[in-house]
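Here is chain A:
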Amino acid sequence: MRLLVKNTLVAAALTILGSGQAWSTDTSIIVQSTTSTANSGLYDHLLPMFTRETDITVNVVAVGTGQALKNARNCDGDVLLVHARSAEEKFVAEGYGVERHDVMYNDFVFVGPPTDAAAIASGMSALDALARIAGSQSKFASRGDNSGTHKKEMSLWKETAIDPTRGSGKWYLETGSGMGATLNAAVGSGAYTMTDRATWISFRNKQDFEIQVEGDDALFNQYGIIMVNPEKCDQVKREAAQRFVDWIVSDTGQAAIAAYQLNGQQLFFPNAR
Partner candidate 1 sequence: MQDFSDAFGLAFSLIIGGDPDLIEIIGLSLRVSITAVVISALVGFPLGALTAVVRFPGRQTIAVILNASMGLPPVVVGLLVYMALSRAGPFGWMNLLYTPAAMIIAQSILVTPIIAALSRQVVEDMHHEYDEQFRSFCIPTHRVIGALIWDSRYSLLTVALAGFGRAIAEVGAVIIVGGNIDHLTRVMTTAIALETSKGNLALALALGFILLILALSVNAAVYGLRASARRLSYA
Partner candidate 2 sequence: MSSKTAASLLLPLEVDSLCFRVERDDLLKDISVTVDSAGITGILGPNGAGKSLFLRLLHGLLEPASGEIRWHHRRLDKTIRRRQALVFQKPVLMRRSVAANIDFVLNSSTRSRQRRDEVLQQAGLYRQRSQPARLLSGGEQQRLALARALATEPEVLLLDEPCASIDSATTLQIENLLQETSARGVKIILVTHDIGQARRLSDDVIFMHDGRLLEYQSATTFFDSPSSPQASAYLEGRIVI
């Protein structure tokens, strides 16, 4: 028994020291990322190729864009891959990031139950759809978490001049959670919601929900990549991070993004310049 305790103690110490050590080698970087790229399986497709080429391990922390930006501001990451252009530009302007590159795009869609109480599934624009949802007080699940998707949704509401938060808790449901959790909530309560197409295609709990609004230019969804500024965060692995950014926007990386399909559908469209 005493021996057991002693051994475990030693093991515990080794675990703590060991894992700290493993991490400080230069061959791994941390990417603070939006969830859609992770949940849709894009990274599982891309990262093995990158690692094979460069021997750099990429550790992805998939949180909402808002959280990813915040974590990167704390220097807790080497690269940022998110989708909220103005927030990204602000991040760079404030000196936290080195430079922002476009990576790829897809689009947002509105999904909802087939009953379609607000009658939005007839080729209507995103703004009209939102206005009808608010007008009929049909349930709408919002991320409410400052993520890229949430920021986009709020900018659309702003254009409709409707303040949905007045219906908060009644028909406007702010989940404060990730896209997947919000989709689960929407499906569970028969509410409309807005999601990026990649997450929707890869989402497995759709039940009878359908895409009801799509194809509106206003629903464009641009992803960007930024290396965290080593001047601000001296622990950023400058070289490895730069290689990852370069690879993503390179022809090889872009082709790999374009090649990724789920259920026969392309999820992301590369557009780096």
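As a selection rule, all candidates are chains of the complex that A comes from, given by their letters.
Just so we're on the same page, a residue touches a chain if its C-beta (ideal position, glycine included) is under 8 Å from a C-beta of that chain, and two chains touch if they have at least 3 such contacts; residues count from 1.
Since this is a predicted model, take the numbers as computed values, not measurements.
Colleague: For chain A in this complex, identify the touching candidate from 1 or 2.
Modeller: Candidate touching chain A in this assembly: 1.
Colleague: If you look only at chain A, which of its residues touch candidate 1 in the complex?
Modeller: Interface residues on the chain A side: 1, 5, 8-9, 11-12, 15-20, 22-24, 30, 35, 39, 44, 59-63, 71, 73-76, 178-181, 183-184, 187, 202-206, 233, 235.
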